[in-house]
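All protein chains of the complex are present and in place, except for one that has been dropped.
Each chain gets a letter, A, B and C, in the order it is written, and its residues are counted from 1.
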Amino acid sequence: MKFSLTTTALAGTLALVLGFAAPALADIKIGATLSETGPASFLGDPEAKTLKMLVEEINAAGGVNGEKIDLIVYDDGGDPNKARTFATRLVEDDEVVAVIGGTTTGTSMAIIPVFEDAEIPFISLAGAIEIIDPVRPFTFKTPHTDRMACAKIFEDMKKAGISKIGLISGSDGFGASMRKQCLEIIGEYGIEVLADETYGPTDADMTPQLTNIKGKDGVQAVLNPGFGQGPAIVTRNYAQLTVGLPLYQSHGVASDGFIELAGAEAAEGVRLPGTALLVAGLLPESDPQRAVVVAYKDAYEKATGKPVSTFGGYAHDALRILVDAITRAGSTEPSAIRDAIEGTSGLVGTTGTVTMTAEDHLGLDLSAFRMLQIEKGGWKIVE
Amino acid sequence: MSLLQIEGLGIDFGGVRAVNDVGFSLKPGEIVSVIGPNGAGKTTLFNMISGVYAPARGRVALDGEDVTRMPPHQLARRGLSRTFQNLQIFQSMSVLENAVAGHHLHERGSVFADLFSLPAARRRSRASEESARALLDRVGLGRAAEQEAGSLSYGALKRLEIARALALKPRVLLLDEPAAGCNAVETEEIDHLIAKVAAEGVSILLVEHDMKMVMRISNHIVVLDHGEKIAEGEPASIARDPRVIEAYLGAQAAEAQNADG
Amino acid sequence: MPELLQFLLSGITVGAVYALVALGFTIIYNASDVVNFAQGEFVMLGGMITFFAHAAGLPLPLAALIAIIATAGIGVALNKLAIEPARGAPVVSLIIITIGASIFIRGATQLVFDKQIHRFPAFSGDQPILIGGATILPQSLWVIAGALAIFFCLWLFFTRTLIGRAVLATANNRIAAQLVGINTNYVMTLSFAMSAAIGALAGVLVTPITLTSYDVGLALALKGFAAAMLGGMGNPKGALVGGLLLGILEAMTAGYISSQYKDAAAFVVILAVLFAMPQGLFGRKSTDRV
Partner (left out) sequence: MRLSSKATTLLILAAVIAIAPVFFPSSYYFRVGSLIFVNGLAVTGLVILIGYAGQISLGHAGFAGIGAYACALAPVHLGLHPALAAVLGAALSAAIAFLVGRPILRLKGYYLAVASLGFGILVSMVLSNEAQLTGGPDGMAVPELGLRAVLKAIGIDLSNTEFWYAFSGLVLVIGAWLALNLYHSPTGRALRALHGSEVAARTVGVDVAHYKLVAFVLSAVYASVSGSLLALQNKFITPDVAGFMHSIEMVTMAVLGGAGSMLGAILGAAILTTLPQVLTVFQEYEQLMLGLVMMLVMIFMREGLLPSIARRIRGRAE
């Protein structure tokens, strides 16, 4: 009795395992594993929405080379282990020809080996430089590296004659990763970190850390690498303590939502490196990016009713690069797509103009970042 | 020479003296009963002697060694075992396993051997299982060995607890109302069992409400009321003691009043 | 010296947030011996519903009232649908049920509302109040006052009202409580409604400071749980003191030792307290009955 029962139960599980729905056959299968939920949902959610919206758009317009795109999106919840399973599933079960995703550095690093082994092109949406340095044949990424954001900020500081700063970073993946990369290059700009504080991703009050920074003699500016609610609270506490020094935020909060959360008053004067997307309306007509970012911003805000964010822009660029590569390759062979991605040249995206080479699987330079300042609840380009 | 010596034992709960200044002694093979109305502190006394509660005052000596406030498992190693008024059966185990578990001190060994089921571990298990079956036979539960313990009747569980306590091969055995919930036949069986165990040289301390049984098998009786010892002596003298009668009648009168109200 | 004062004010602000969550735990725990890990979701719901009602054009006080009533309703539903049917289940099952409820509520919130972070305006503006060289936001005073007020009400409830004593009696001995004529089901429903309402009120008070989104509940629940255990589960005084202590501890660690390990310091102290006082600072001592 007992034997047959347990067998039934286990057979049931097995049936469950086997019962995974196999999606209908389609022309071009593109996969994505994104952190739609979990601590990085702030990033992953707009990414997923963007991909779905754009694929619908492309298919409605007749697809790529006359073939429709079949997009398969999985939500890894920000868990690298889950991401790895979904990556395996995309490659082995769904048999996709290319994958976009890895919202966070952790998930991206965890799934790279899967695609390198399977020789499937993979475009990551995460910040860390480790993803493309050293260059791996099948791995690309669209966002600027955090290191570039750091460089942009330090350049701006240097211009303003700032040489001693306080650092307050989130202890989540984004904040910790950017902090690390900033500290790696800060010496090149002759800037010194006098105070190095952190806060947890769910903390409610950062005044102790900011009080310590404020109390350090010689600090000329404060940099806050982080994303989510942390930087908004830091900005509000910063105003509360009347620190009075320039405050630099990161590209992690480059969205209108940040101004809303921090409050226009507290956010006044905050500087951060952002993409053209954020200041779409302010770009001169001559700007090559204007058409692209305005089109994406309008479409996204119309489709979702939410303000556009930099992160959705990363997904936008990844899909554009991929579609461009497939069009040029005239084939859906993964290796042909890979070669074509590496040949991407002069492609205008939300983050900048992308030109990839065998040595550069990112294809962006610092000019793609724009230094922005918050003034009267809006953005201003300060360059 | 007494095996178990209790002197001036007492404990307070929330400022109330639950048991105070109780003392008596037990010789090898002797059966001593503790009686008294409900709430007299009998079970509390048991809990202090067996190390479940730490007494606030007084001293417990086992075979001349001071064992006051010693944890129960160390008392067990010194040969003191007990049963419980509110059953403390290992519910998820079979009847046999409950009895085997009583052999813990004899069968325990290295965890490593147990994990890998080494011959030494299997030998230990087998030995305690054989002994457990014999004990179950002795308390009349031999046939129920494979049943789930939870499925037994109250009286049977009482006997199972006795078997488990005997597995320790104790020198002192504390029995807390062993015959509660048993019918006349079962009570008599337990009666015999206790006498036989005592005859083997085990000292028995008994709490029991069945006065007939107490009078029949006790060598010595200690009477508690409101946490204090009010009398002690041979069964015949206790039965005639006016303080004892008053304690019981007083309690019964109070109970009767409660029932009316 | 102004640093110390600033750390203290920060600690009290955060501590009051923890205390508000911890106070929510006490009622349900007192009535049913259940630690409700979905308590943090009540706080989240309080903030989220208020935000969306406010965004839809309702005045803030009305939006907050709606949020509190709606959350109390959800609390009652949680009791009727999940806790009552599971009466008598072991601690570990109850932990899983309430964590399941927490995941469920989170999933539903993200569907009904969104995954964005939100904030609504502070009740009395954002102009910091200066105290001896340190500053505190008016909203922090609201939070502190809220924690004290709820503590005081709970204290009155448990010591001065018949129904409050009925809750305690139910916790001590359910059957005995039934025998003396207490409707224990009603007591349970009431305590879930109250806990949820307190949680939602906490959410309304803290959102201008901490911000809110669908997934803030778990972190709040963990901290509130830790605070309640530090003070001694079930005791409103324990919840208040535990919460404030935890907040101040974190702020002092962040200020004087290392902001990286401020959460660690909090948990180390909790562990140390529990080792020395297994029932928390103000918990009742229990004796095994055998």
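Just so we're on the same page, a residue touches a chain if its C-beta (ideal position, glycine included) is under 8 Å from a C-beta of that chain, and two chains touch if they have at least 3 such contacts.
These numbers were taken from a predicted model, which means no experiment stands behind them.
Trainee: Which of the chains on display does the removed chain touch in the whole complex?
Mentor: A, B, C
Trainee: Tell me which of B:A56, B:L105 or B:M215 is the one touching the absent chain.
Mentor: Hidden-chain contact among the options goes to B:L105.
Trainee: Against the chain that's been left off, what residues of chain C make contact? List them.
Mentor: 35, 82, 85-86, 89, 91-97, 99-108, 110-111, 222, 225-226, 229, 233, 260-261, 263-264, 267-268, 270-271, 274-275, 278-280, 288, 290
Trainee: Could you list which residues of chain A touch the chain missing from the display?
Mentor: Against the left-out chain, chain A lists 1-3, 5-7, 9-10, 13-14, 16-21, 37, 74-75, 77-82, 84-85, 88-89, 91-93, 104-106, 109-110, 113, 117, 128, 130, 171-173, 176-177, 180, 198.
Trainee: If the missing chain were put back, which residues of chain B would it touch?
Mentor: 50-52, 71-73, 75-77, 81-82, 84, 88-94, 97, 100-102, 104-105, 107-109, 111, 113-117, 121, 124-125, 128, 148, 161, 164-165, 167-168
Throughout what follows, only the chains that are shown with their structure count from here on.
Trainee: Give the identifier of the chain nearest to the protein's overall CA centre, each chain being represented by its own CA mean.
Mentor: Answer for the innermost chain: C.
Trainee: Among the chains, which has its CA centre at the largest distance from chain A's?
Mentor: Between chain A and every other chain, the largest centroid distance is to B.
Trainee: Would you mind pulling out the distance in Å between where the CA atoms of chain A average out and where those of chain B do?
Mentor: 70
Trainee: Roughly how far is chain A from chain C, going centre to centre by Cα mean, in whole Å?
Mentor: 34
Trainee: Where in chain C do residues touch two or more of the other chains?
Mentor: There are none in chain C.
Trainee: Give me the residue numbers in chain A that touch at least two other chains, ranges are fine.
Mentor: Chain A, residues with two or more chain partners: not present.
Trainee: Can you list the chain A residues touching chain C in their complex?
Mentor: 36-39, 41-42, 45, 171, 197-200, 202-205, 207-209, 211-212, 215, 228-229, 232-233, 236, 239-242, 257, 260-261, 263, 265-266, 306
Trainee: Which positions of chain C touch chain A when the two form their complex?
Mentor: Per the stated touch rule, the residues are 3, 6-7, 9-11, 13-14, 17, 110, 114-119, 126, 128, 135, 137, 206, 209-211, 213, 215-216, 219-220, 251-252, 254-255, 259-260, 262-263.
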